[in-house]
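All protein chains of the complex are present and in place, except for one that has been dropped.
Moving on to chain A:
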Amino acid sequence: MSDTTLPVSARPSHFRAATDETPTARRVMIGLAVGGLLLLVFAPLIAVFAEALARGWGAAIASLGNRDSLAAIRLTLTIAAISVPLNAAFGIAAAWFITKFDFRGKAFLITLIDLPFSVSPVVAGLCIVLMFGANSAIGGWLVANGYPIVFALPGIVLATMFVTFPFVARELIPVMIEQGRAEEEAALTLGASGWRTFWTVTVPNIKWALLYGVLLCNARAMGEFGAVAVVSGKIRGQTATMPITIEMLYNEYLSVAAFSLAAVLTLLALLTLLFKTLLERHVAGQIAANHRH
């Protein structure tokens, strides 16, 4: 691409390519983008860590050591560990079904998968309370038999899964549409079973998109607040996840504890982002390799 472009200095200065902006326009746009990023993303991020460390490392680490904060971290990691693999499995199944088969109502199914993106998480939480709360038929029976859903781990997992459902499927669908069915059909004509075809042809072809979807899903699962706030009951040390514990600590003016926990949550998110970036670099390399002929 760049081999056809002349070095800037070699271009006659009074000619400007149709897609080039004036220097003023360029400066204003770059200024807005950089300024916006600094103000809206970078500064708050720094503020979180600054607040957490306002009374030094010792105080920050000590505040994380209390029982409730540790329980919140454990709970959030447990929820992510349960809901992300399940959503990965559901996402693969949904994407596979949608892209490899033709059937009536496909458009409706795709819309349904997108629903969690458009429904407010609070509404989603309320739906789960209505469905599985102690006052509902199903919920009443489950509570009577010792399996409460709402105000317990299963409810929080359900809420998290609802909110994060689209991530994996949405990543996979375009990739699988682009790849078509021919490779799977080829495997079948060569005598492979459907199961073998899935593991040796379908999965290797979608693995990067799958990992990408899983990372996005994970980031959202750990950070979800609204839906979880409704179904969890916010029982300290039991059903309060990291985001919910942060809010409670903050409301009690325990700012070092609140911001220390927030910093841990932020670090988890940054870690996910780092994985995502490394992955993108790797995939870009792969794509470049695939087009090299």
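The working rule: a contact is a pair of C-beta atoms (placed from the backbone, for glycine too) under 8 Å apart; a residue touches a chain by one contact, two chains touch by 3 or more; residues count from 1.
Note that in this section contacts and distances are computed from a predicted model.
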item: Complex member absent from the view - protein name from UniProt, among "YCII-related domain-containing protein", "Cytochrome c oxidase subunit 3 family protein", "Sulfate ABC transporter ATP-binding protein" or "Chemotaxis protein CheA"; value: "Sulfate ABC transporter ATP-binding protein"
item: Residue touching the undisplayed chain, where the options are A:Gly31, A:Pro174 or A:Pro204; value: A:Pro204
item: Absent-chain contact - pick from A:Ser120, A:Asn135, A:Ser193 or A:Thr277; value: A:Ser193
item: Residues in chain A touching the chain absent from view; value: 182-183, 185-193, 196, 200-201, 204-205, 289-293
